[in-house]
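Other chains of the complex are left out, but the ones given are in their true place.
Letters A and B mark the chains in the order given here, with residues in each chain numbered from 1 onward.
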Amino acid sequence: MSPAAGANAEAPRGIGRPVDDSTYRAVCEFLYSEAELLASRDYRRWLELLAPDLSYRIPLQQFDKRGEERRYGDDPAWFDETRDSLCIRVEQLLHPQSNADRVPSFLRYLVTNILARETPDGLAVSSQVLLIRMRANNPQPFLLSGARQDLLRSSAAGLQLARREVRLDMPLIDSPNLAFFL
Amino acid sequence: MSAPEIVNAAEAAALVNVEQGLASRRLYVDAGVFDLELERIFTRTWVFVGLESEIPAPGDYVTRTMGVDPVILVRDHAGEVRVFHNSCPHRGVMICQADLGQVKSFVCPYHGWTFGTDGRFQTAFHPKEFYRGAVPFERLGLHPVAKIATYAGLIFATWNPDAPPLQATLDDTARWYFDMFFARTPGGMEVQGPPQRWVFEHNWKIGPINFCGDGPHAPMLHGPISQMAVGESAEQFMAAIMGESPDVILGNGSAILLNLTPGERLDFIGFHPDLVKLYRESLNDIQYGLLGRMMTGVATLFPNLSLVQAPVRFDPDAPPVNFLTLRLWQPLSATRTEVWNWYLVEREAPHDWKAETLRAGLRSFSAGGTFDQDDAEAWASTSRAIRGPIGRSLDLNFQAVRGWRDDMWDDFPGPGKTCRNMFTECTEFEYLVEWRRWLAAER
C-alpha cells in the first residue's frame, strides 16, 4: 500500500460514531495493557487477549512514484497470522533453546493517537505505534513505526482483539529480524 | 581496523587456504576485501536482478541493485527485458527512485532528459539543433548492462562483455537440479509479489555459504522450531537429516542440498496433489523421485542467490505446506547485507493453495520467519565478534572437508559431485574456493 493512498478511507473517522468516554478509556486501557505484555514478552497472557478468529496482518510497503503506481503478485506481507500461528510463534520465542530471543532485547511500545468508533462489527480503533528495540548485538536503538487499525470486540473476559492491521512506515526493515509482535 | 588493507589479487588469494580447509576471518569484516569484491565479483559475474513475472507488461519496471550499483529492470515496449544503470547520463541523477512502476518513457527529474524503455535518448529540454552537434545524444542513452539472460523466468545480468554465456555458469548440472524448483510444471513458477527487504548486520557471504549446505546448523539452531513447525513429524525430519541428505557440488561455487525421507515411498510432503501430477509431466523419473521424497531443498547460485523449499505447519489441524523462496544477499558493506526475499508458486496452482504456500513461507523464512529469526542473531554476532585485530587474525574453519572431499557419493543418481551427507562442509568451502578464483582474477 502506498503512503499516498488514503489510509483515511479505512480510518475510523467517518465510519461509525465516536465511542463514549468510558468505552474510550477501556480501549486505551486495553491497548496500554497489551503494550505492557508485549514489552515484557508476557506472550502467553497476550494470547489471551486475542479472539479465536483473529486476523493479524502487517502488509509489505513499497515506494511508489505518483502516476506510475503498479502492483503485482498476491498481496505480500511481513506477517499474515491467525491465532494458531501466533501460538506457534510464541512457543518458539519462549522455548528455552530457541536462539532468536535467547538474549532478550529490550522492547518499548509507545501507543498514541488512539481513536475509537462503534461499528456493527465491534470497536474500530486506530492508533499509532512506535516500537523501540535494543538488541545485544547493536548499541543503536531500532525504531519501527506504523499505524494500527484494530477491531476490538467485547467478550466475557473483557475486550478482545479480533483484527489488526499494522501499516509500517518502513518499506525496508533496517534490522536482522522481527522477533516480536506489533 | 589495524591490519593493512587487502589491495591486490595475490593478497586476496592468500586469504583462502584451499589445502587446509581454512579461510581468514577478514573475509567477513575487512573493508578492503569488500571493495575488491564489488570490483572483481559484482561487475563481472552474472547477477540475479529479478523475475520475468515481476514485469509482465511493456513499460513495467522494478528497481534493483547489482552489488551497490542501482539498476532499472524494465520490459520495453517491444516486450524485451532490459537492464540499465539507474542514473542519468547527463549528471548522474537517479532516474527511478520508486521500487516499481509503469512508464511510457523514463524522464529524468533534473533537466528532463527523456529515454525510451529501450534506454535510447529521446529528448532534452531543447530540440537537438540547439546543441549544435556538441552532445552525442546517440551515445547518451541509459547505460545498459553488457548482457542479459534468463532461465525459467529468472533474469540475470552482467556488466562484463566477456562473461561466458549464462548456461556456462548455470550449466546442465545446475539446471538438472534447479528444474525441480523452477521448471517442474509446464507453466513454470510465478512470483507472489515484490520482495521483502531487510538488513542483516553481517557480511553478505555468510548467507549464501550457509545455504550451500550447512547441515550441522539446522538441528542445533532450528531445533525447537523444527519440532514445532516442520513436516509430517519431527522424527521424520530428523531421520531425513541424519539419513539421506545429498549435498551436491554444482561447480562454479554453487551447490544444492536435499533432505530426503527415508525409503522409496514418494510422499510428496507439503505438495498439492494437483501439482504433483504436473511434476510428472515436466520432470524425469529421477528428478520426480527426488522431489517426492524431498523434505527440504536448499541451494546457492554463486555469488549471492539462494533458494529454500520446505514443508511447514502452522495450523495444527492441517497437513504441512511447502513454500519456495528465492533470496538475494545484497552487499552493503563488509558488515551489512540487505536481504531480498521473493516467494514463488506454480502458475497452475489453485488459488487458495497460492495463498497457503505464501503464508507458509512468510511464517518460516522471512524477516519475521521462525527460522530466519534464529539465524539472524547468530550471524549478526559474528561482525561484533571478529572485528578486532585478534579476531581478524584467526581462521574460519572448514577442516571437515579434509575428511570427506575425496570420498564422494559416486552412485548418487543425480549429476554433479555429491557429498555423502550434509555435514561435510565441502559445498560451503567450494563456495570460498570459487570466491578465491574471482578475487585472484583467475576468473
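We adopt the following convention: contacts are C-beta pairs under 8 Å (C-beta built on N, C-alpha and C of every residue); 3 or more make two chains touch, one makes a residue touch a chain.
The model shown is predicted, which means the values in this text are computed figures rather than measured ones.
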Composition of the entire complex, counting every copy that the file contains: A x3, B x3
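What we mean here is this: only the chains that are shown with their structure count from here on.
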Residues of subunit B that touch subunit A when the two form their complex: 53-54, 56, 60, 96-103, 191-194, 196-202, 221, 223-225, 228-229, 314-316, 338, 343, 354-355, 358-359, 362-363, 366-368, 370, 372-374, 376-381, 384
Complex interface listing, subunit A residues touching subunit B: 58, 60, 62-65, 68-82, 84-85, 88-89, 91-92, 95, 97-103, 135, 137-138, 171-179
